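All protein chains of the complex are present and in place, except for one that has been dropped.
When the chains are written out, they are named A, B, C and D in that same order, and each has its own residue count from 1.
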Amino acid sequence: MISYIIKRVIMMIPILFGISVLSFAIMYAAPGKPAILNLDPEISPEVREAQIERLGLNDPIPVQYVRWLGNVAQGDFGTSYTRKMPVTDMILDRLPNTILLMASSLFLAAIVAIPFGVISATRQYSMTDYGVTVGSFLGLATPNFWLGIMLIMLFSVQLGWTPVGGISTIGADFSLIDRLKHLILPAFVLATADMAGLTRYTRSSMLEVINQDYIRTARAKGFRERRVVYKHGLRNGLIPVITMFGLMLPTMIGGSAIVESVFNWPGIGKMFIDATFQRDYPVIMAITMFGAVLTVIGNLIADILYAVLDPRIEY
Amino acid sequence: MTQPLLDVRNLKTYFYKKGKELPVVDDVSFQVNEGETIAIVGESGSGKSMTTLSIMQLVPSPGGKIVGGEIFFNGDDLLKHGQDRMFKVRGNDIGMIFQEPMTSLNPVLTIGDQLMETLIYHKKLSKKQAYARAKEMLELVGFSRIDEILADYPHRLSGGMRQRVMIAMAMSNDPKLLIADEPTTALDVTVQAQILDLMRGLSDKFNSSIILITHDLGVVAELADRVVVMYAGQVVEEADIVPLFDMPLHPYTVGLMESVPKLDVEQDRLTSIAGNVPTPDNFPTGCRFVTRCPLAFDRCAKEQPELVEVEPGRKVRCFLHEEGRNEE
Amino acid sequence: ACGGNNEPAEEPTEATDDATEGGEAASPAEGGSVILGTSGEPVTFNDLYSQDTASSDVIELIHASLLESDEELEMIPGIADLPEISEDGLEYTYTLKEGVLFHDGEELTAEDVKFTYDIFKNADYTGPRAGDFTELESVEVVDEYTVKFILNEVDASFITRSGYGILPKHILEDVPVADLEDHMEYNRENPIGAGPFEFVEYQDGQYIELVAFDDYYEGRPNLDKVTFRIFADTNAELLAFETGEIDWMILPPNEIATAETYDHGRVSSVLALRYDYIGWNNDRAPFDDERVRQALTMAIDRQLIVDEIMDGRGEVAHAPASPLSWAFPDNVPEFDYDPEGALELLAEAGWEPGADGILEKDGEKFSFEILSNDGNVIRRDIGVIVQQMLAEIGVEANPRQMEWGAFLDQINPPNYDFDAVVLAWALALDPDPTAIWHSREIEAGLNNISYRNDRVDELAAGNKQIVDQDERAAVIGEIYEILAEEQPYTYLYYPEQHILLNNRVEGFTHHPRVNMYKVNEWYVTE
Amino acid sequence: MATQPHIENQGLEVKDNQILGERRSLLSIIVTKFFQNKLAVFGLVTLAVITIACLLAPYIAPHDPAYQNLRNRLGEPSAEHWLGTDHLGRDLFSRMLYGGQVSLYVGFASMLGAVTIGAVIGAVAGYFGGLVDAFLMRAVDVILAFPNIFLLITLVAILEPSINILILVFALLSWTGTARVVRGEFLSLKKREFVLASRTIGMSNTRIIFSQILPNALGPVIVAATLAVGSFILAESALSFFGLGVQPPHASWGNMLTDSQSVTIFRTAWWYPTFPGLLILITVLCFNFIGDGLRDALDPRVIEK
Partner (left out) sequence: MSLQLMDQETKVDKDVLLEIRGLRKYFPIKKGFFQRTVGNVKAVDGITFSIKKGETFGLVGESGCGKSSAGRTIMRLYEPTEGEIIFDGKDISTLKERELLPYRRDIQMVFQDPFSSLNPRKTVGAILREPLSVHGLYKGKERQEYIEKLMDKVGLNPSYANRYPHEFSGGQRQRIGIARALALNPKLIIGDEPVSALDVSVQSQVLNLMKDLQEEFGLTYLFIAHDLGVVKHISDRIGVMYLGNMMEVSSKKDLYAEPLHPYSQALLSAVPKSHPSEKKRDRILLQGDIPNPSNPPTGCVFHTRCPKAMDHCKVDIPEFREVRKDRYIACHLYNDEVASSK
């Protein structure tokens, strides 16, 4: 197992390498300069040229890439053009917030989707099943920025139950309740699509399992339906669902950009959007890489969970 | 004779698909006495599995439904009681094993878990007692390295081993009746021989009754005391084993026996039954074998023959033999 | 203060700031705190390097400067009195107030002033302001409270450069100027100034917290605490105001209707020091023809735009200036909405309707692209509105949006690849028009529409040397007249800035340029 | 000996002329199965109505979708403007029809691109296996590990946000799902005996891929394609949120919805965010319903057993 994990981690390297090359190429080869260089019209052409030179933007792209890679190898993602901060610090500052948001969303998605998926599967073609089906399709079809604003209007403005945004009440001491109040809406919005997808997936996975021979065996052993479904069915049915979590990560990271904007969540998603518009290359690169690492690790974890849960997989 | 252990009377299990009624088990009756092994033979789709699933009340639903008949087990009509009663019967009084040893065990639970689960559930044994009993059962079905096997997952076992585990599992609560649905079809002959030996040994040892489902007449010859031949959802012939092999009465049984290549007889050509097995949405009116029967006559296409007892312990569903008896 | 030039008022930027000024304000109520909504992440709290509003808003509160501009845009005393200017206009002598303290308790002296302004002149200075100080020869400390700036050339706009936040020499003197920009230990983590509020904490992406500086030279501010809460989305910001989570925000014009329904808030509006325009590429046909440009202006119903898009708040513009400026001319030629007149002018220029109703000249259709950047909704809408208005006189304008970086790349030197562009200038305190309109600025400067007029060049070249404001206003006025006549731009409107604030906040003065103006006078009533 | 194989027609005594069940073509089975799914039928009908209405926009739109009446901004639904007007006084209903053309075009074109790329790459990887497969699948991993929307935003922002660039970028980033599905199908189908049978008669690889395997792998591809259309419409609206979607003067449901995202509009002109939002929701919903229905109907188990 350990050696498998090590192997997988080594396998990540070429993938991450590929991603870095690709994103670097796309960004640096595109026309236009980082906005910071264009911002201030007063800057004389010479000074501007000097700044470009200082940022090394005049070097051939492969040279820039190798330099970037060299720095990254030493843990240095460079300095943000616009924020003038070490990118690593910027990200480390905010990453926990994004991770908190994503983890809560995953959790929320799981605790909502799995029971609904299972119920839907065990009562196939019932009204409950229809309800869950339509509900989850609605979740899949809703633009989440729109949903976010609607929820703020309802829960924050109309009902006053939750704050309009942010991660905690400014100036207040840390309190779990306060944190949860801030967390619930963005986590929910971020989770909707995945929640819906996961429900559908759990349902079909459970349906598949319920038609398996070993379920018939369990029934023939005289077990009650509850035991058949939850002891014999659920574990099998959930194995593929678990892998979904790994695959959900990239979409979540993407969704976080929107949700963080709508809910003012101080995470890396919003930071990425800003960086993109300002062509803050070091930040874009770093977040892309963080996202990729997160995705790859998510996949790895999913695979490991798969292996742990499914005894048929051996290493 | 005392009452049979299992008495199936006029069992009807229909499927309903797109408004069509599919009589997959249609008026099936037979009995199983204590200690007796009866074989249900018939080709694919003849309703063998559905008959036994009906006995277990595990007919796939929605879609399938037991629509008529009685199933007396120990003198008690199982169909009268609800599912609640069945939870006590299944896996306890009646054990069942299936055709596919590869997929019939839960892949994520250890063999031990699965074996002990029934014991704990039905017999309320402690974990320790269950473990001891599970070991005992595995030994009985011929395993060595028992502790390892108990801790292992199904995928590590070969088909034959899994089928033995299934048998151990089905037998562990000392069921009075074991239903084996094509237990050896998926296995190699050498393994099949082991399993058949095992089943014979067990039935002798515990004096339990067995319903053996198969389409392999060789297996029947090896193991059964009595045979029920099914065709298109109906019993077409029922007889003790030797008379049946000596002189099959129903044209279908005759055809079935003759179409199997035999090891000890040299045949240039096999006799075969023309045509195909009809599907339930397409059963002929009249005798269901009429489309393939070499001896069919007018009446066969119009009327359904009854299953009649032509000799004690011997029943046939065919006008030829109804008439034959009448003439006598 | 702020660069003597104009800058495009675009999303991610604009350096505006001026020094705060201490009032003689009484303190109606001490204590309390306010939370301000802001939309950007500040970068640095060092005025010498700041380029964005988010930064300069905070800097206003942390730092003190020699002079400040009041809401009339007049220079008024800050930590120094108005300077004494020598006869020849080359020496500016400032006398500092005594007892001005930095947040760490050290006194602010002439040394600190010299230290701060010397940085601009240092060859290693990496910030954006070096160009503002070409006329500055040297800074001399006369005594502890007197400092003299010596210029090498007369510069009437020099006084507007007196608004930079003074840095504490005792903290920064050992930092090499080359490293100062990236010296985050001071610039972001622990900025020390002499302004009314002390920096406490900056939580990235969340808030910046400041508390009252007890020893502020004009007396302790009324408020105990000012917090900037950072928002990514205006909707959220407005809703946070609605629920009382913030007390102050800059209100986009399209939300005024909602803001006016709030019982707990009020909207304050003033004309901003800026104008919005459509720039015509004067180098390209047909925009090289003055009549065509005038006609295009006449075809655009700017009053309608102001009425509908700006909710009636703002004024139609006729010249590249702001009514707020002392140099704003009284009567420049005006081209009011007159589509018929436009058609006549175009006909004069040789444009006649073609078969499909689109104007043609020499077989060429009057069809062009009108460029805007994709982040700005109003400018994007203006492109669309203009398209329809021009269509009515048979001119085909195709709006097109571009990503900001690529957009600038395309309209700026050396590319200049555009027909027309919707943009705005945020103006500096000093009205010097050289940077935008002088033909020498075409090659690499801000004159990206390639406007050429010898008379303008001539007038512009000398304007800064005229010390007398009235005289200078006349000269600049003439430039504006020419520009209004020739319409190198279609001047769209002078917009207003709207601020929404909670009724519990009192003592607020709305400054057209400085968001954080006299915050020390604010107080809250509960 | 004759080059042509030759069979003497004598007939056999066993002539198997019995056919099972009633005659039902593949298509009719699939169609019947599909039409049993109420949600899918609802989706299909609704979507058909929406699509046809959008396609017929030039004939049924009551107004020029670009015509602004600044004096009637955010006008209420009325006899003149059935669904009200937008913030520039344009007729919302007409814009929605024309915007639908763009949204649907983006959805379908991106889907076609993504599915074509995905199908070809998946087919090649699955059929040939080995190093080719390993290499292509690593490429898929790379793209999958990309935080997709990041790349999307970067690309769209850096390239110009035009409709065709949008489609190109969508297609280039979204083929991986199809590729995986197709590869999976190919991996299992190429082991099926009918494919082996094609090889025993000497059929070429290309012909096997395209005429034997692909038609059988089409089911999941069609399902994925259906769902993809919806997801692209949604993705366009998400990009619009950042100002990177379809650019004015073109209307799309996404940029209309985005333009309506203001508190004042929510409060005073509910129709403006509501209708484009609903239309996106319903359309994506329909695609999902249809996809789900197709998934069941195209399940090979339906015909094979």
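As a working rule, contacts are C-beta pairs under 8 Å (C-beta built on N, C-alpha and C of every residue); 3 or more make two chains touch, one makes a residue touch a chain.
This is a predicted model, so every value here is computed, not measured.
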Looking at B:Leu125, B:Leu217, B:Leu249 or B:Cys318, which residue reaches the missing chain?
B:Leu217
Specify the residue from the set B:Gln114, B:Gln194, B:Ser209 or B:Gln234 that touches the hidden chain.
B:Gln194
Only one of B:Val24, B:Ile66, B:Met161 or B:Leu178 touches the unshown chain, namely B:Met161
Residue by residue, what part of chain B touches the chain that was omitted?
43-44, 158-161, 188-190, 192-194, 196-197, 215-222, 224, 241-242, 245, 255-256, 259-264, 267, 269-274, 276-277, 292
Take the complete complex as the reference. Which residues in chain D touch the chain that isn't displayed?
3-12, 14-21, 23-26, 130-131, 134, 138, 192-194, 196-203, 207, 212, 215-216, 300, 303-304
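As a working rule, only the chains that are shown with their structure count from here on.
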By C-alpha centroid distance to the whole-protein centroid, which chain wins?
A
How many angstrom between the C-alpha centroids of chain D and chain A?
24
If you average the Cα atoms of chain B and of chain C to get two centres, how far apart are those centres in Å?
91
Where in chain C do residues touch at least two different other chains?
235, 239, 242, 375, 403, 405-406
Considering chain A alone, which of its residues make contact with at least two other chains?
30-32, 149, 153, 261, 277, 279
Can you tell me which positions in chain C touch chain A when the two form their complex?
3, 5, 7-8, 10-13, 15, 33, 35, 41, 43-44, 51, 128-132, 181-182, 184, 187-188, 203-207, 209, 225, 227, 229-233, 235-236, 239-240, 242-243, 245, 375, 403-406, 408-409, 412-413, 435, 444-446
In the complex, chain B touches chain A at residues 56, 58, 62, 86-92, 95-96, 98, 100, 103-110, 117-118, 121-122, 153, 155, 166, 169
Mind listing the chain A positions that touch chain D in their complex?
14-16, 18-19, 22-23, 26-27, 30-32, 130, 133-134, 137-138, 140-146, 149, 153, 200, 247, 250-251, 253-255, 257-258, 261, 272-273, 276-277, 279, 284, 287-288, 291-292, 294-296, 299
